[in-house]
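First the structure, then my questions, so here it is.
With one protein chain removed, the remaining protein chains of the complex are shown where they sit.
And now, chain A:
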Amino acid sequence: MRRIPRIPSVASALSSSSTASAPARSAAACLLKRDIATRSPRTTQLRSQTCAHSQRRYLSVSSRSLSTAQQVDTDVARVLEEEAAVLQAGAQIPSREIQTDLVYPRGVVEAPRSTDVTDPEYTPAETAEGLEEVGGLANWWEDPEHWSASKEYVGFGPQEKVTDPAVLEVLTRRAVVEGLIYTRYAEKGCKNPLREIGGREEMERALKVEVDVAEDGTATLKKSFKPVWADLNRPTPEGKPVTAEISPADAQQLAKSWDPKWKTISLRDPVTKFAVAKRIQRLTGHVVPDGKLFGINTAAGLVAQLIKPPKPKKLAEEIATKSELVSLPNVRVFPRRVTPVDKEKMVGRWKIIVQELEKRELPVVGTGNYGKAVEKKWILGKA
C-alpha cells in the first residue's frame, strides 16, 4: 500500500474526506442501516453523526480538518477513490470488539422526547437542579457483579499460610521427598512440575516414601516412590483444585512416628533446594526468601525457617520467659514504668501521703482544680 507522508494512513484520509458522506461509506453506518430506516429524520441525523464519530474512533485517527483533505493532489485523490471502492465492494473494517467476560455497559436506553410524551400533567424541567440522577458509569467498576471470577487473583500457593508447627513439619517432609524425586527424574522432564497438590491419597503416598539418610546428609529413596512421580506428572484437572488437608493432631502423630534423622537430609544441591522451596510455596503458602534459602542446607533448617515461635512483644516478657535475670536475687524486673507513686509504695509511704492529702482536701493524683504551680516557671527562669 502506498504511503503518503502527510497522511498517517489511507484510512485516516478516508475518514477526514468522508465527513460529508460518512453515513454512506462507514461500516458502522451499514450496521445501523435498518435502524435508520425506521426512525424519525432527526434521530437519523443524530445517528449519522454518531456513526461518523464512532468510525473515526474505530480507525483510531485524529480528526483531520477538511482543508487538509482538499490539499491532497490528484494522486492522493485517486488512491482514496480506490480505497473507497474497495470498502464499498464489501471489505469490512475489522471488528475491535474485545472478547471479555467482564460486564461492561451495553445498550443505551433513550428517554422519550418531551414532545412525544402524551401525559397532560407532564412539564419538562427547565434546569437540572433537583432532578434525580439516573444511570452514569462513575462507579461501574466498584460493583463486584461487573467483575468476573476470572479476574480474581489466584496465587501459586494457598491464600492462607499454614501456621501449625506439626502440619508444617509434615508438609516439609512431603516437599523434601517430592523434591528429591523430582531431582532424580528431572532430566526426563516433568509435564506439570511440582504444581499439582493432589488429594489425601497423593499426600499419603508421598509421606509413606522411606528415605535412608547417610552421615553426610545424602538421601537415598527406598521403594514406593514411583507412584509419587506419577502423581507429580499428572496434569492439573479442570475445575476447583483438590487440596489435601491434615489436622494438627494427625500431623503431630505422624511426625512422631518418623525417625528424626530425616531432618538431616542435605539440601545443598541447588536443584533439590529450589524444587523443595517451590513445593513448600505450593503446599504451605510460605515463600522462602532468597537470602534465607541460601543459608538453608538441611531439612531441619527449612523446618526452622517455616516454624517461627511468636516474637514476644515486650522485652519484659522475653526476660520473664528466657533470661537468667529473674533468678538473680539482686535484680528486679518491672513490666511497666516505675512511677513516683510506685516508688512511694515500695517504701510504704504512699498510704500516709494519701491520708495527709485527703485531710487537707487536696487532690491525691494530679493537680485537681488548682492548675499548675505558678512558681515553677519562676524557678526555671521562664517567666
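General remarks:
Everything below uses one rule, namely that a residue touches a chain if its C-beta (ideal position, glycine included) is under 8 Å from a C-beta of that chain, and two chains touch if they have at least 3 such contacts; residues count from 1.
Here is the rule we use: contacts and distances are computed from a predicted model.
Per its UniProt entry, the chain excluded from the display bears the name "Large ribosomal subunit protein mL43", taken from "DNA sliding clamp PCNA", "Elongator complex protein 5", "Signal peptidase complex subunit 1" or "Large ribosomal subunit protein mL43". From the options A:A85, A:V271, A:A304 or A:V331, the residue with contact to the unseen chain in the full assembly is A:V331. Among A:A249, A:L315 or A:V341, only A:L315 touches the chain that is left out of the view. Residues of chain A that touch the chain left out of view are 313-316, 318-319, 322-325, 328-338, 347.
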